[in-house]
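The complex appears here minus one protein chain, its other protein chains still in place.
Right after this comes subunit A.
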């Protein structure tokens, strides 16, 4: 197991190296720079700022400097926000995204699985149709439209929840729902089809033939086997929620990391672009590793420790 983890960590480092390299050069290849804004700076000042931030160094020099900094988990200063480092920006804004993302993932998983199971148990009956109508709606309606509808109905008309901003738990409900809907719908469909497969399998018949009642057969035998496709979808789910969050953060005026990410690209704020990209990549790579570990726990046939690794 330790060997497997070590190996996976190695892969993560290699992936990160490539991500950093590709992002760095792509970013540099794009025209414009952090100080090329509409209001023209006097050339002398621009020159001076470039000098101060090391932008006049040859590209390879900048690249190696950056690599050295990043190994020390130092993303450098922001070019746009004077006196703030990228580390500051991330540690300030990421908690918002984390809370929102966690709520959304929780919603998507719990309700998605529930809907899927209900749909499968009530196959071709009302419960099935009801769950699948929700799923189709959830997949087809874009999150930003749903977000506006939610704001209009629950905040403006019913005045039950705040419209925007992030101050209390109540503020997180609408954005979390908006963020969760698409993955929720996807999970519901995934769960339904794999549950239908499992319910038709021989070992469910064996379980019934033992005299176990329907509920125990469903919980103990069916769900655990049916949940495997959902577990493998968890990796992409984390991606979807994180990258999808900037639209929602924008609509609900939440100062989260997704928002910073997008703003940094339009600002050509080199260090923030790099910092957020690397940070997101680490998150994703780690979450994929965790998903693989969970997979091994749920399905004993998949040995994570990998006997075949030798």
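Convention: contacts are C-beta pairs under 8 Å (C-beta built on N, C-alpha and C of every residue); 3 or more make two chains touch, one makes a residue touch a chain; residues count from 1.
Basically, contacts and distances are computed from a predicted model.
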Hidden subunit of the complex - UniProt protein name among "Transcriptional regulator", "Oligopeptide transport ATP-binding protein OppD", "Cytochrome bd-I ubiquinol oxidase subunit 2 apoprotein" or "SusD family protein": "Oligopeptide transport ATP-binding protein OppD"
Which of A:49, A:114 or A:212 contacts the chain that the document leaves out: A:212
Where the unshown chain meets subunit A, residue by residue: 201-203, 205-214, 220-221, 224-225, 298-301
